[in-house]
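Omission of a single protein chain aside, the complex is shown with its protein chains in their original locations.
Naming follows writing order (A, B and C), and every chain is counted from residue 1.
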Amino acid sequence: MAAQGRVRVAVVGAGIRGSMFARALQQNPDAELVAVCEPVERTRAAAAAALGVPVCADVEELLTRFADELTAVVVATPDFAHRDVAVRCAEAGLHLLVEKPLATTVEDAEAITLASERAGVHAVVGFENRWNERFAEVRAQLAGGGQGRVVHQVANLNDTVFVPTQMLSWAGASSPAWFLMPHTLDLTMWLSDAVPVDVFARGVKRVLPGRGVPTWDVVTASFAMSDGSVVVLNSSWVLPTSMPSVFDFRYEVHTDTTSYTVDISPSGVTRYDAERASWLQFGVHERAGRLRGVPIDMVDDFVALLGGADLDLPGARHGLLVTRSIVAVHESLETGRPVPIGSGPAGPDAADAAPADPQSIPA
Amino acid sequence: MAAQGRVRVAVVGAGIRGSMFARALQQNPDAELVAVCEPVERTRAAAAAALGVPVCADVEELLTRFADELTAVVVATPDFAHRDVAVRCAEAGLHLLVEKPLATTVEDAEAITLASERAGVHAVVGFENRWNERFAEVRAQLAGGGQGRVVHQVANLNDTVFVPTQMLSWAGASSPAWFLMPHTLDLTMWLSDAVPVDVFARGVKRVLPGRGVPTWDVVTASFAMSDGSVVVLNSSWVLPTSMPSVFDFRYEVHTDTTSYTVDISPSGVTRYDAERASWLQFGVHERAGRLRGVPIDMVDDFVALLGGADLDLPGARHGLLVTRSIVAVHESLETGRPVPIGSGPAGPDAADAAPADPQSIPA
Amino acid sequence: MAAQGRVRVAVVGAGIRGSMFARALQQNPDAELVAVCEPVERTRAAAAAALGVPVCADVEELLTRFADELTAVVVATPDFAHRDVAVRCAEAGLHLLVEKPLATTVEDAEAITLASERAGVHAVVGFENRWNERFAEVRAQLAGGGQGRVVHQVANLNDTVFVPTQMLSWAGASSPAWFLMPHTLDLTMWLSDAVPVDVFARGVKRVLPGRGVPTWDVVTASFAMSDGSVVVLNSSWVLPTSMPSVFDFRYEVHTDTTSYTVDISPSGVTRYDAERASWLQFGVHERAGRLRGVPIDMVDDFVALLGGADLDLPGARHGLLVTRSIVAVHESLETGRPVPIGSGPAGPDAADAAPADPQSIPA
Partner (left out) sequence: MAAQGRVRVAVVGAGIRGSMFARALQQNPDAELVAVCEPVERTRAAAAAALGVPVCADVEELLTRFADELTAVVVATPDFAHRDVAVRCAEAGLHLLVEKPLATTVEDAEAITLASERAGVHAVVGFENRWNERFAEVRAQLAGGGQGRVVHQVANLNDTVFVPTQMLSWAGASSPAWFLMPHTLDLTMWLSDAVPVDVFARGVKRVLPGRGVPTWDVVTASFAMSDGSVVVLNSSWVLPTSMPSVFDFRYEVHTDTTSYTVDISPSGVTRYDAERASWLQFGVHERAGRLRGVPIDMVDDFVALLGGADLDLPGARHGLLVTRSIVAVHESLETGRPVPIGSGPAGPDAADAAPADPQSIPA
């Protein structure tokens, strides 16, 4: 692609993830990082220095200064702050790559979905585990046929208590279900080509509140899927910090004839020093000055998509359904009852619907 | 214990398990195997030859011939056939060791419970995993204090499809929940000292019916416990036969501060031959002509209990609660709703039962 | 066995192992613990209090007071101090159970072997891993035929640096080869029914000397076996203390057609607390007030042997060959050359040879 053919992208949010996306764009020969948008002054200054591109304080400034030359934007703001950025940029005709989850309310997710659809822009949701070669191969085998139909899936994705108590400042406003289950739920859908239709969830809320973080310690959710299969998701936020990895990720998918078990946390390298045992992690790593790993591949595919590649990436409708499902998990946690998951997203007629009434949108 | 002080025991049911219990009694110096009862003539003849003790065709014959000299009976009939044997023997004043589950209906379990209580005999239920040193040590640590309170437990106990399609003739009348979950549910109660108060379950019923076994392929159940903790049990009956063990047993218990993961299937010895990989199993094994393993230890403790030892073995009330819980699992499977689990006494009929007053019987 | 028929045993050495053997004897209905012999006054007093049997300060006192009523003695003195006790007791007509290694010089091992042979007493050497059900089953399968002939074996038995620097006061006078390889070498011989004929060894001597323990950090030894197979033994004494077990024991045996891998360190239970990850260990554990585990089974078999049981236990000739082999390991470490291992032990005609010249003793 000639330089003038490059995809021109801005990143909104310059935290750990946003900075990584910005670097990924800079190292992609088919992309150009145009600008970064970050409200916190110190973080903004650091991004400017590290990346050597213009920085803006907010999305309005970004659009005012760069809308004409931009093709797309990566939305890497905190989970609850996706809507305004995404809607505004979609309305400006920019393609979107939005971090998972698409949003943390159905209303927000619908608004982003409808805005992108009205504008006719791509809205890719960053369910990055699809770029993990392990899951991709299982998906390929299952989709290739001959492996039987999925009977049930069990996915454990947990964090040590370090994550909600030391790593995240906003854990109390989130939950292990919001932080972890979008990953595992997306995988169950992708591997089985089915959607969740009903969820029952339970949890415990005792340890983290006692440590000043008013959210669930652990959530377990049982989903009925549209193909008659069953999914169990378990996510804890209170595992001991002596675990060899800060996350504990184990996945099973069972069909009529075949079982796959996927262990993501152990990397193959265990290090024992005088203090502790740990599994070295290679999710994102640097080689010869370049970042590698699943989020980098995801960004590359987003760029390729915008360049015309025929890729099947998770879109806003899918992201909306995941958000609906996690909202339903929390509703079940509160009510103690199974909760149906409307799989009817904001549909085609919504394209011209103003104001959009999600209740009227057919599946 | 002098010979005349030995515990004199009969075994009812001379299948694989019954024969093993009979051998366990014969090798225990404090016990005497008096007779074996088995309705199937060929099996009965084999038992007579192998064990060298009198055999009876049914429990009436057993009681007629041996009631006066018996102290106890081991009930190793098929799951659905515990009630009559257990009640009749209890009424005859014999102590009971009943295979798990105590019964497969609440009515049967209540009948056995009340009969044993009226007769004032021990009714031990064979939840043999308590004799597995791994679980026993975890229990000892948790009960010893200082390990935090239990937050959640996840127990996977699965079988390969060999079990319902080739090993068991009566699988269609059972389910993975009846066959496997009594083990795991008992462990969750024992480790946490809590009882289940509510259950939600889902399952799939497609693969086994298609192979002529009209029962559930897989069941997942989510329990709310009396201490506020959460339990997830998963049991499949359709795992591939290429698994290195016919059963797949993984257990996790997480407290505020500590996690234990218990892997029962891998024994530490993997054998690779030209055909397959397998984990050698040592659950019951023979050494110098003597059987060893958890069911043998269980029988030995039953004998010791009858000899006056102060042992805390799982009794009929506990077995009744497990049966209630598994019945509730199936009710939830059918209704799609959470089902409360009555942890109360044996029920209305018991109210007029004299001398046993259910209100006075500790739960 | 009536009380007067019991095997009457004394234990020499009341350290951790000796005390355990004493308890094992006390709980064996066919044995009677007559006395314990221990030179260190405080340890002796503790043993007297804990065991409630007479204690002696040295083996002369033991023999003077109890020789007439003793059948056997367990030798649990430090490795280098086996000879005098064992020879004296054999000469007194007592059967011997000697901790492994039989001795740490060929001369000592020969002296014990010849003394026991002249006296016609059993001299069992405590290679306790033979009582580990995992190895016993592999041995049974290989000995049963149909599994091919052994091609090679690799055995890793390591300790964390805790063992030589904190647990053992006499580590500087020993080595990982003396402390660990007798176990693994014995297993390779037992599983293959072959004997070592030649050894080449290398090691490193840097870390432990730097910490004030003048011995080898790690030793690797390569053995040619009499059946043409090859054995590799690796033993380190400097592994990090963050390992989940104080020992690291992995074993492989490969035949023409079949491979067995045996992992002894992971018990199936991993415990994660705020500080560290650990594998709970069940090598010796207590149940209902009784000790269990491989050393207990070994003592029970020693008692059974003396009671007339037909058991194939490792004897002095075998212990002598192991000692010869480990001496050869150290000779190879020093010379940098392969060292032949005389498998010709002190033979039958040596019985009348005084003083015994090992060079003249035919194989």
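Please note the rule applied: contacts are C-beta pairs under 8 Å (C-beta built on N, C-alpha and C of every residue); 3 or more make two chains touch, one makes a residue touch a chain.
The shown structure was predicted, so the numbers you read here are calculated from the model rather than taken from an experiment.
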item	value
Which residue of B:33, B:112 or B:239 touches the chain not shown here	B:239
Those residues of subunit B which, in the complete complex, touch the missing chain	239-244, 272-277
Sites on subunit A contacted by the missing partner chain, in the whole complex	29, 133-134, 136-138, 141, 147, 257-264, 266-274, 280, 282, 285, 287-288, 292, 297, 301, 304, 309, 311
Subunit C, residues in touch with the chain not shown (by the definition above)	149, 151-152, 154, 156, 198, 200, 202-204, 206-207, 217-218, 220, 222, 224, 228-230, 232, 234, 236, 238-240, 243, 254, 256-259, 336-338
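Operating definition for what follows: only the chains that are shown with their structure count from here on.
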item	value
Most central chain, Cα average position	B
Averaged-CA centre spacing for the pair subunit B and subunit A, given as whole angstrom	44
CA centroid of subunit B to CA centroid of subunit C, Å	40
Subunit A and subunit C, separation of their C-alpha mean positions in angstrom	57
Residues within subunit C bordering two or more other chains	272-274
